[in-house]
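The structure is given below, and queries will be raised subsequently.
The complex appears here minus one protein chain, its other protein chains still in place.
Now for chain A:
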Amino acid sequence: MSKRRLKESCGVSAECISQVQQLLRERFCHHSSAPDKLFGLEQQYRYLLELLKRTTLQGESNSALLIGPRGSGKSTVLNRALKNLKETKQVKETLLEVHLNGKWSSIAQFHVWFQQFRLLQTNDKVALKEITRQLQLENVVGDKVFGSFAENLAFLLEALRKGDRSSSRPVLFVLDEFDLFVHHKNQTLLYNLLDVSQSAQTPVTVLGLTCRQDILELLEKRVKSRFSHRQIYLLNSFDFKQYMKIFKEKLSLPAEFPDESFAQKWNDNVQHLSEDKAVQDVLQNLFHHTKDLRSLHVLLMLAVSTVTVQQPLLTAAQLQEASRHHRNDSRANIVHGLSVLEICLIIAMKHLNEVYDGAPFNFQMVYNEFQKFIQRKAHSMYNFEKPVVMKAFEHLLQLELVKPLERPCARAQREYLLMRLLLDNKQIMDALQLYPNCPTDVKQWAASSLSWL
């Protein structure tokens, strides 16, 4: 250990590192912890906040869709807006009222209802039960919750209808994974929710979160006509310069960190890192691969988790290591672990693919090709029996490197089932380069397919 590092490690206590980890891990992994800053989403955020304010304060009924690819910050924006909303005085007061008279009859509450729909509520019946539960109607409904779907729906609609714009408090419905909701039968729940939001009943705001761009085409006509067509797009529309800024921002320690001198040192280091060429390369790679911030989180999390007392500051090497873990070809990894016999079978399949132009093959053909190789050229191999080769082939099948065209049934013979190889040429050749102790004649065989015919 160098002298400089020794000095550093003396200055940093274990708790300090622990706190850094705690803080950053929570930032990267714990999704509902609201972030301090939104990146490039301010406009959408303001729009959404305005919309929610109009619902809560003025009792407007609205519907909107948040559309954006995975990891683009849909939930983050929404969470942030709700948090902000709850901090405003008026909403807080109504929330207080709830606790005083928990009576439901006029829906005297502003109810934030945030659920991962469809992932959990796989059909309308489950969803409806969940609505009743979340609106805390169970005590009123009693056994009715377990009644039929129609009864339940009628009851809920009745409850929503009883209210009117002036007296009752608005209800916010957040439908996460909105696109999966569309596949429910007749889109009943969607229809009813949107219908309530269109008519002068209890003020209801329906917010859908989805990652599908063609979501409106999936809606039924009657449902579509009741939707307000207000769409908020969240696209990762930032360039690499901003990406670097986000990187810095995400990794920096906040001002309220207890050990100020360490926080200062850490932040300086982050600044230093962001100017490092190696770090920029790593980030550029990731940026070209995907712009979504979730993969940046994963990368940073991997790097941060290797920070120890001995090495309290992040280095470029750690980031590079994390990036190496983050992006390696999984199929090449699997091929690397195969035995020589299995590799030979894969090469035989590759040749079959080349000669017969991607036509499906069966075990018998592969075995034939392999036999040709053994008889003509292989010096390093002795002749394996057919059942041994079959066992190797079935191992490939089990790893799903080879896929049968149709489901194997008991009647068909195993050697005549038609298969397809799920690896492409380049992957095979790259994997062969990395393969440890590959016999030379196997390598040569792989390189030349036509000379074997």
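Operating definition for what follows: contacts are C-beta pairs under 8 Å (C-beta built on N, C-alpha and C of every residue); 3 or more make two chains touch, one makes a residue touch a chain; residues count from 1.
The rule we apply is simple: contacts and distances are computed from a predicted model.
According to UniProt, the chain absent from the figure is "Origin recognition complex subunit 5", selected among "Probable electron transfer flavoprotein subunit alpha", "3' exoribonuclease family, domain 1 containing protein, expressed", "Origin recognition complex subunit 5" or "Claudin domain-containing protein 1". Of the options A:Ser199, A:Gln413 or A:Gln433, the residue whose C-beta touches the omitted chain is A:Gln413.
When the omitted chain is restored, the residue from A:Ser225, A:Asn333, A:Asn425 or A:Gln444 that touches it is A:Asn333. Screening A:Ala14, A:Leu235 or A:Leu405 for touch with the missing chain picks out A:Ala14.
Among A:His30, A:Lys185 or A:Lys426, only A:His30 touches the chain left out of the display.
In the full complex, chain A contacts the hidden chain through residues 14, 17-18, 21-22, 25-26, 29-32, 70-71, 75, 116, 118-122, 126, 129-130, 179-180, 211-212, 294-295, 298, 301-302, 305-306, 308-309, 325-326, 328, 330-331, 333-334, 336-341, 362, 364-365, 368, 381, 384-385, 387-388, 391-392, 395, 398-400, 410-413, 415-416, 436-437.
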